[in-house]
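With one protein chain held back, the other chains of the complex are shown just where they sit.
Labels A and B are assigned to the chains in the order they are written; within every chain, residues are numbered from 1.
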Amino acid sequence: MMFETLFYISLFLCAAGCIFQWVRFRRAGLMFKPASSDRFNPGRLYPNPVNLILSFLNTIFQIRLFAAGKIRWLFHFFVFAGFLYLVTVHAFHQVTAVVLFDYYDPTVDPFQFLRNLFGSLVVAGCILFFLRRGLRLRVNQIKSNWGSHLKYKGLVSIILVFLIVGTGFLLEASKIISEPVFMEMVEDYSDLEEGDELEELKLFWQEKAFVSFDPTVPADPEKLKNGQVLNEVYCISCHSDIRSSFVSCLLADLMSFYGTVLNQTRVDVMLYRVHYGLCLALIVFLPFSRLNHIFLIPLSIAVKNQAPKTHHQKTAQVFGASLFACTNCGYCSQVCSVYPHFQITGNPDVLPHSKIETLKKIADKHPDVSLWGLQKGNNACTQCNKCTQICPSGIDLQTLWAVTHRIFSDNALVNNQTFFNRILPEAWADLETEPRMLIARQELVSDLIEKTDAFENCIQCTICTNVCPVVEYDSKDNDYTPQQVMNLLRLDQKHLASGTRMVWTCLTCYACQDICPQKIPVTDIILELRHLGGVRADAVKLQQTVKKRVEIS
Amino acid sequence: MNLKNNATISCDLLVIGSGIAGMVAAARAASLGLDTVLTGSSSGFFLTSGLLDFLGVYPVESSQVLESPFNGLDQLRKQNPDHPYSKIDNKTILESLDFTARILSSGGLEYSSAKNTNVNILTSAGTFKPSFLVPQTMIKGSSIGSGKKKILLADFKGLKGYSAALIAQALKRRHMDVTTVTIQVPQLTGDFNVMRMAALFEDDAFLHRTAKQIESSVQDREILGLPAVCGIHNSQDSMKKLENLTGLDCFEIPGLPPSIPGLRLKNAFETHILKNKVRVFNNVKVAFTAFENEQILFTTDGEPFRTQIAAKGVILASGRFPGRGLAAHREVIRETVFDIPVYHPQQRSLWYQLDFFSPQGHPVNRAGILTDSDFRPVDKTCQPLCENVYAAGSILAHNDWTRLKSGAGVSCVSAFCAVNHFHARKKIK
Partner (left out) sequence: MEKIIETQVLVIGGGVTGTGIARDLCLRGFDVVLIEKKDLNAGASGGNHGLLHSGARYIASDPEAAVECNSEIRILKKMAGHCIQRTGGLFVAVRGDDENYIADFPGLCDRAGIPFEAVSVRDAIKLEPVLSANLIAAYQVNDASINPFKISIENMNDAVSRGARYLSFCKLESFDMEKKKIVRANVRNQVNGKAFQIQAQTYINASGAWAGYIAQMADISIPMVFSKGTLLVTSRRLARHVINRLRKATDADILVPGGVVSILGTTSLRVDHPDNIHPTVDEVDYIIDQGAQMIPMLATCRYVRAYSGVRPLVSAGGDDDRNVSRGYTLMDHERDGVDNFITITGGKLTTFRLMAEKTCDRVCEKLGVDAACQTEVIPLPATRSGEWSEPGIPHGGFKEFKASGDAILCECEMVPASAIDSIINSICKDKGTPDLSSIAVRSRVGKGPCQGAFCSVRILSHMYQTGQMSDTSGIQELKKFLNERWKGEHALLWDQAIVQSSIKEMIHCGVFGLELEK
C-alpha cells in the first residue's frame, strides 16, 4: 500500500515534471519568434503518427547513432535494450508478462535468465560508458577544453540506471541466500514441518542455491537426493534452476560468506526498498535527466521529417522540441567545417554543440550568456549541413542556425554582411561610434589602412576596377569600385570605405592586386577594411541593442 | 620547378622587367635557345597605346613629323651619338621590328606597317600620331589622313573619356568630312568600364545591334572609326564581322588607359613567350645580391618563398619611373636594381621645362642609363660595368620617347641587340 502510494506520487511528480518541461520547450520556441511578424504561429507541435513510429524505430535501433559512432552505439544499445526489457517485462510485469504468459513467474525460466541477461547488458553498457568517460576513449576527441563544462552531464542518469540494475542484482542475490525468505516460501508453498524433510530441502537449497542457513545444514548425499525429490515436488513449478540467474548466483555465492549476518539484518528487505526507491527516483527525475532524450529524439526527428506549413511554424517546433534533444555528444563539432575558426579565435560558440548549449541557456534566461560569442560563432557557419547530417539526435541544426541568425537580426545583432547591406556607407561613416568599448581591436598584421604609402600610389588607371569580377557581375548592387575605395582612404574616409559594398562583397580573388601596375595591395587593404568595419559594427550593434532594450539574456 | 624555401634557379639569361623590351628580350633569347627567366610585372601594358612606334618626330625642336623614320635617323645619329639608335644600323633595326611583329603574330595578334614609312594614327584626342607597327584593327585609319575619305565616327553612350564629337571637331579643323553617331549600349548603364565594353564586342548579337544602330548614319560614309575597345581576344575577327555588317571599313582609335590594345599586346607577348618555354615569374621583383663565378645572383622578394636566381647574363629592362626601374629622389635619380649611375640633369630645377608641352621635351626624360655600343651600362670612363649585364628599353638615356615617338622601337631594338650580343659572346666562350 505504502509502495503503491509512493509509486503514484512519483508518477504524479513525473507528470508535473513533464508539464514543466513542456512549458519550458514551448517557451523556448516562442522565445525565438520573429519580433516583427504578427503572422507567427507556434504551429502544431505534435508530429504525425507515422513519423513518430519511424523515429521510434530509430530510437530502438539507434540507426543514426550507429552511423555516427560505433562504441557509443554499442553501450547505448546495451543500456537501452537491457533497460527496455527490464522496465517492460520486469518492472511492469503486472501489466505485461503476467497478462501475456500464463506460466509467468519472475523465478521461472526464461524470465529469470532473461532478466539476468538484460541486466548484465545494462551493467556492461554502463561500465563501457564509465570507461569511455574516464579514459576519454572518444573517437576524434576535440583537443581542447571545449567540453569541460559538459563533463558531468548525463552522469546522474547513468549512475541511477547502474544503481537500479546493481541493486536489482544484489536484491536477487540477497533473496537467494536469505533463510527467512526460504522459510516464508516453505510456509506458503509446502506442507513441510520442522523435521528431516525440511532439513533435506534446506540442504538441497543450501548446496544448489546458495541459501545461507544458520546453523549450516550438514552435508549428506542421501539427504541431498531426498531434497531434490522434495524440490521437484514443491518448488520446481515456480523456481527454475537457480543457476539460470547467472549474475545473481555469482553474487549470492560471494554473499553467502556473510550470509548469516546479512540474513539476520534482512538485507533483502532493505535492498528491495532501495531498489524500489531508486526506480521511483528515476521516474521523478525522468523529465529532467538526460534520459529524456529517449523521448525527445524521436520527437525531434519526427518534427524534422514533417513538412512544415510555414517557416515560422517550423521555427517554433524546432526550438520547442529539438533544442533539448541535444545530448552534447559533440559529433557535430567534430565534423564542423569551420572548426579551424574555433582553433584560431578560441570562441567555443563557433561549434554547433556549444551553440546549442548557449541557445538553451538563452531560452532558460540564464544570466551569463555571451551573445557576442554566439553571434560571431554563428556568423562563421558556412551552412555546409554536415552537422545536421551527422546529428544522432536528428536535430535540424541547419534550420536552427538560420533561425538564430534571424533572432540576432531581430535584435539589432545582425551579421556584418547583412548589417552593411542595410546601412548606406555614407550613413555608416557619419555614425559617431568608435570601437573602444567591449571588443578590443585585434592587432592587425600589417595595418595597411594606416600606412599611406600602401594606397597613396594609386595612379587612377582603373585597371583594378576593370578586372574586378564583383564590379563586372554585381554592378547594380555594388557602389564604390576598388580604386575608389583606395581613393576614399586617401581622402581620409576610412570609415566610409569600410562600409562600402565593395568591401563586403569582395570575393578576395586578388585579381586587382595582381594586376595593379603600382603594386598596391588592393585586396589586402579591402580585407583589412572589412576587419575594421566588423570591429566598429560590433560596437554599433551593441549600442543599438542596448537602445532597443531587447533583453534576450 | 622547385618551390621549396630558398630554392635556387639557374638560367642563361635573366630578363628583369616585363614591358615591351623585356618581352622582346625573352622571346629573342628563347628563339636563340637560351634558357631564359622573365621577371617583373606586365600590367604596365594597360597604360600603353598598343602602337609600336619607331621614330615619329625629328628634330623635336621644330616638331617635324617624319614621313619615314629613316628620314630623320641619320640626322638623329649625327646630332645625338648617344641615342640608342646611333648604336645600330638600319638593317638590324628593321630586323628587330620584323622579329617583334613575328612573335606577336605567333601570339595571335597581327601587326602591320606601311613599307618603311610611318603611319599616322588618329587618337581619341583628335590628333594624329606617327607610328610604325600598327595593330591590324587600326591600320585602316591611316588612310583618312589624306582628307579625302568620308568619315563616320562612333562613340558609345556612357563610355568615359571618348567622344566622337570631340574628334570630329578636331578633324574639321583639318577640313575633313566627318559625321558622328552615338551608339546606345543597353547592357551597360551608369559607370561602366572599358573591359566590359570590350568583352561585348565578342558577342555576335551585340555586333548586330551595333550595326543596326549605325545603319541610318551610314549614308555616303566610307570608313567608320570606333574607340579601341573592339574585343579582347578576337579583335580582328570582331572587326571583320562589323565591317561585313556595316559595309564600311572600320578602324580603332586609341585613347585613355586602361588600354585594350595594350592588353591585347600583353596577351600576345605572353602567349608567345609561354609557348617558347620561357620561365615567367610574373609579379615578382628581384633584388640583386652578388656577382659570383661569372654568375649574377638575385633573390626574389616576398616571404616565405624566397627563390635564388643565378643567371649568366642579365637584361635590365625595368623601365623608367612608372615601371620603377628608375627612382627619383629630391636630389638624385637612382637605378633600382644594381644602382647603376644614372645620367640626369644635376639640379632638379633643370629637370623640367615650364611648358608641359614644350616641343624639345623635358631634360629629365633624356635621363637614364648610358651604355656602350652593345647596350652594356658603362661607368664614367665609358667602360662596361659588367661584361654580362645589359640594359634595354626606356631605361636607356638620351631617348625622350614621348617627344621622338620612339618608345617601342628603342625597346625592341635594344632588347634584340643586347640578347644577340650576349648569345654571340656565349658562343665564343
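Some notes on this structure:
To be clear about the criterion, contacts are C-beta pairs under 8 Å (C-beta built on N, C-alpha and C of every residue); 3 or more make two chains touch, one makes a residue touch a chain.
A quick note: this is a predicted structure, and the numbers were derived from the prediction, not measured.
In the complete complex, the residue from B:L152, B:L224 or B:L256 that touches the missing chain is B:L256.
The chain omitted from view is touched by exactly one of B:T127, B:T289 or B:S373, namely B:T127. Only one of A:L6, A:L491 or A:L507 touches the chain withheld from this view, namely A:L491. Checked against the hidden chain, the listed residues A:T96, A:N457 or A:Q543 yield one contact partner: A:N457.
Of the listed positions B:P59, B:G108 or B:G158, the one in contact with the omitted chain in the full complex is B:G158. Residue positions on chain A in contact with the hidden chain: 424-426, 452, 456-462, 476-477, 479-480, 483-484, 487-488, 490-493, 496, 500-501, 518, in rising order. Contact between chain B and the absent chain runs through residues 47, 49, 51, 56-57, 63, 65, 123-130, 155, 157-158, 160-163, 165-166, 169-170, 172-173, 182, 189-191, 254-257, 320-322, 324, 327-330, 347-349, 351-359, 361-362, 364-365, 401-403, 405, 407.
Simple rule for what comes next: only the chains that are shown with their structure count from here on.
The geometric centre of chain A is 68 Å away from that of chain B, both derived from CA atoms.
Across the interface of their complex, chain B is touched by residues 459, 461-463, 465-467, 471-472, 475, 481, 514-517, 519 of chain A. For chain B in complex with chain A, the touching residues are 41, 43-44, 46-47, 189-196, 257-258, 282-283, 322.
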